[in-house]
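Other chains dropped; remaining ones untouched in position.
The chains carry the letters A and B, assigned in the order they are written, with residues numbered from 1 in each.
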Amino acid sequence: MQLGLIGLGKMGGNMRERIRRAGYTVIGYDRDPGLSDVAGLAELVGSLDGPRVVWVMVPAGGPTQAVIDELAGLLSPGDIVVDGGNSRWTDDEKHAEELAARGIGFVDAGVSGGVWGLQNGYALMVGGDPEHIAVVKPVFDALKPEGDFGYVHAGKVGAGHFAKMVHNGIEYAMMQAYAEGWELLEAVDSVTDVREVFRSWREGTVIRSWLLDLAVNALDDDEHLEKLRGYAEDSGEGRWTVEAAIDNAVPLPAITASLFARFASRQDDSPQMKMIAALRNQFGGHAVETSQG
Amino acid sequence: MQLGLIGLGKMGGNMRERIRRAGYTVIGYDRDPGLSDVAGLAELVGSLDGPRVVWVMVPAGGPTQAVIDELAGLLSPGDIVVDGGNSRWTDDEKHAEELAARGIGFVDAGVSGGVWGLQNGYALMVGGDPEHIAVVKPVFDALKPEGDFGYVHAGKVGAGHFAKMVHNGIEYAMMQAYAEGWELLEAVDSVTDVREVFRSWREGTVIRSWLLDLAVNALDDDEHLEKLRGYAEDSGEGRWTVEAAIDNAVPLPAITASLFARFASRQDDSPQMKMIAALRNQFGGHAVETSQG
């Protein structure tokens, strides 16, 4: 089997390697000529036998849209485009329609695995028509972890990215759960070795998990995380999860709290807490700290 | 009517003045001799005709306990102690029992009003036996605002402080509501005059309130609150409100969020967000900011 793969960054590059190890041919394109196997998308498409499968692994939004637009003009009926990036699920149906107008299939694939995927395999959540997915299946099988899990056909177009988005929302709240517990343990005097408490939890507890294992790794590097700032970006999926929940009137208090904690972590000073300080001063004469303070 | 008043700080001093304006005699004691009318509690008690009413207006916890212990030894059966400080409601029953063992009555009084109380009157929420409250009633009437509102006999001993505690919990969430809205309005370009938006809300809206009026005052001093740090203390009642809710299995999401926002505002760097950053780095190779960064 052959695969065209567009986007050879941190994720795409490792995915190419894992697919090649499974014995498949991967022709990769990247804007960086040093990474790319071909000069452009036209050459990539021309290098593949039909029916072609082209996997798009570029940033969500504009970059993905631009690649899909260009592929729509290059591919042939019966070819299939897989969007494996972090696209918003609401984009998938638009992409599927744009391509279907030319007889080209579309599959959305949410991919989890990060820097560990090359070694452990990538969890895949895919959406689309069964006949399109069947064509791509060998690639999915090459990418996924060994064993019974790590792959699901979640539903129709969009379902793959939706499932991956929810995965990330859950991830936010799980990380927040450990982070809150860690801060509380560090705050009290009686617990003298928080790192060993975390390490002990790796077996026999209700909260054992891969994220816990990673937390222990991090604490082994830096017991009190003194080298880090308490600052966290968010990548889009957390926001979309909350927006999807609002659209469906589903309360998500823990996931949303986790997203808001990230927002707050990025503020040098909190505007809303300035207003709280101002109000306290107005009614109670409470001292305020000035921004120079 | 005579009143002994212990504690002549920001609150107590103004309360003395308001009671005196109503024509009553107030004999005040404060640790600061420059504020005090008498040399000590014994002299204060000796200066009052029985049945005496002594109003305690000192910090909650140890200081209040010490004053009540000393009064227990100085007062006579039929006298009444009023705790007008910010005591935790769970202390009230203990104080009432300690004093009742000597025939001394006890009334707890939650007092709201801040720096505006002298002029506008103090809202009072009191707890205790009706016969004790009847004795103190003239003082309550002197302190309360004019009109039909601003005073309530909320229930038995402890109910006054409990009602005041809940008042403060509500206050936390109302302040947070305005603060969140203000930050959001300041964050967008299309709204060009946030202060005037707040000012306009003072009439005709669902959210008009005294706190809103104070917010406008604060913005008139400093349109974007640039002189302030986003930093807010909390005074105990917010914490106790959440604890009381937990004891009674009552969900308080907005009040608790408001309390936690204050906690977070006082952290130079967030330990829990260091853990989030560490975990993101572990699984995704996401860049972290160092504490020097």
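In the analysis below, a contact is a pair of C-beta atoms (placed from the backbone, for glycine too) under 8 Å apart; a residue touches a chain by one contact, two chains touch by 3 or more.
On a predicted model such as this, the values are computed, not experimentally measured, just so you know.
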>> Assuming the complex is a homo-oligomer with 2 chains given explicitly, what is its full copy count?
In response: 4
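FYI, only the chains that are shown with their structure count from here on.
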>> Centroid of subunit A to centroid of subunit B, CA atoms only: how many Å?
In response: 46
>> With touch defined as at the start, can you tell me which subunit B residues reach subunit A in the complex?
In response: 10, 114-116, 175-176, 178-180, 182-183, 186-187, 211, 214-215, 217-219, 222, 225-233, 253, 257, 261-262, 264-265, 267, 269-286, 288-291, 293
